[in-house]
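All protein chains but one are shown in place.
Chain IDs A, B and C follow the sequence of writing; residue 1 opens each chain.
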Amino acid sequence: MQILYFAWVRERIGEARETVETEATTVTELIEELRARDPRYAAAFADLSALRVALDQDLSDFDAPLDGVREVAFFPPMTGG
Amino acid sequence: MQILYFAWVRERIGEARETVETEATTVTELIEELRARDPRYAAAFADLSALRVALDQDLSDFDAPLDGVREVAFFPPMTGG
Amino acid sequence: MDVRVQSEPFDFGAEAGRFAEGHHTMGAVVTFTGIVRDDDGTLDRMEIEHYPGMTERALEAHAREAQERFSLGDVLVIHRHGALRPGEMIMMVATAAPHRADAFEGAQYLMDYLKSRAPFWKKEYTADGAAWVAAKDEDEDALGRW
Partner (left out) sequence: MDVRVQSEPFDFGAEAGRFAEGHHTMGAVVTFTGIVRDDDGTLDRMEIEHYPGMTERALEAHAREAQERFSLGDVLVIHRHGALRPGEMIMMVATAAPHRADAFEGAQYLMDYLKSRAPFWKKEYTADGAAWVAAKDEDEDALGRW
């Protein structure tokens, strides 16, 4: 599974994208796995209310299933326009 | 006093402007004078709800006084933009 | 603030481009352009009559009110009179403001006032003859918002 990070999430984690092997079935489970991995992830995912997630480029909820998903992206609230 | 007519008011009366001598103290009195003058005026002023009036280039009410007014204009509701 | 009443065509792109240039404290520019419609292909032309003197005064007053009420950094109003063909631009307004809500509302306020309170009258000429365009209740109602 590809994971992408944008804006300050990318900066805290130190990478723009990575490939992970995971058994996580929901976004929340995936976040728990990442948090346990390294303090950089714990810092990036400290406050989920400050984060948004997209599954295969569609905005999603944190309890959404990861079934069949190939690309997960984490980022702060968007500031376009 | 100068009187100006626009759009279909101008067409019914047959003139764009004229100078009148009047003792009328309000717009309503002026309209009564004009109506009595000729059927063209009676036709133009038949339905006051379809008319607007400006005194010295400011939109006004029909019961406004004519004191000191130099230019009276009659026209239908505006359709700019 | 720039208010123009003219019979000549104006170059909307050039006016809009110039208006939006060089702002460093205005983050939002909105433009509106009104175009002569000809839904069923029967319109030969529209003729717009106006009240020289009052028209300029009314547009300037509305532009000044919009500028104060919505804290606009700049306002542009151009309105044509005379004969216009289908597809020709009748008028434009442009507003610049620090934020988008004010720029949008300033332009809408200007348009709502211009539709019902600026002394212009439109007559449409088709193959069937000529007819004055009637004022719309919805245009009068739109003023209730402000």
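Note that in this section a contact is a pair of C-beta atoms (placed from the backbone, for glycine too) under 8 Å apart; a residue touches a chain by one contact, two chains touch by 3 or more.
Owing to the predicted nature of the structure, the values given are computational and were not obtained by experimental measurement.
Hidden chain, full complex: it touches shown chains A, C. Residue in contact with the omitted chain (choice from C:5, C:48, C:66 or C:103): C:103. In the full complex, chain A touches the omitted chain through residues 4, 6-8, 10, 54, 57-59, 73, 75-81. For chain C, the residues touching the chain absent from view are 11-18, 20, 22-39, 41, 86-87, 89, 98, 100-101, 103-104, 107-108, 111, 142.
Heads up, the rule we're going with is that only the chains that are shown with their structure count from here on.
Here the CA centre of chain A is 48 Å from the CA centre of chain C. The geometric centre of chain A is 72 Å away from that of chain B, both derived from CA atoms. For chain C, the set of residues that touch two or more other chains is empty.
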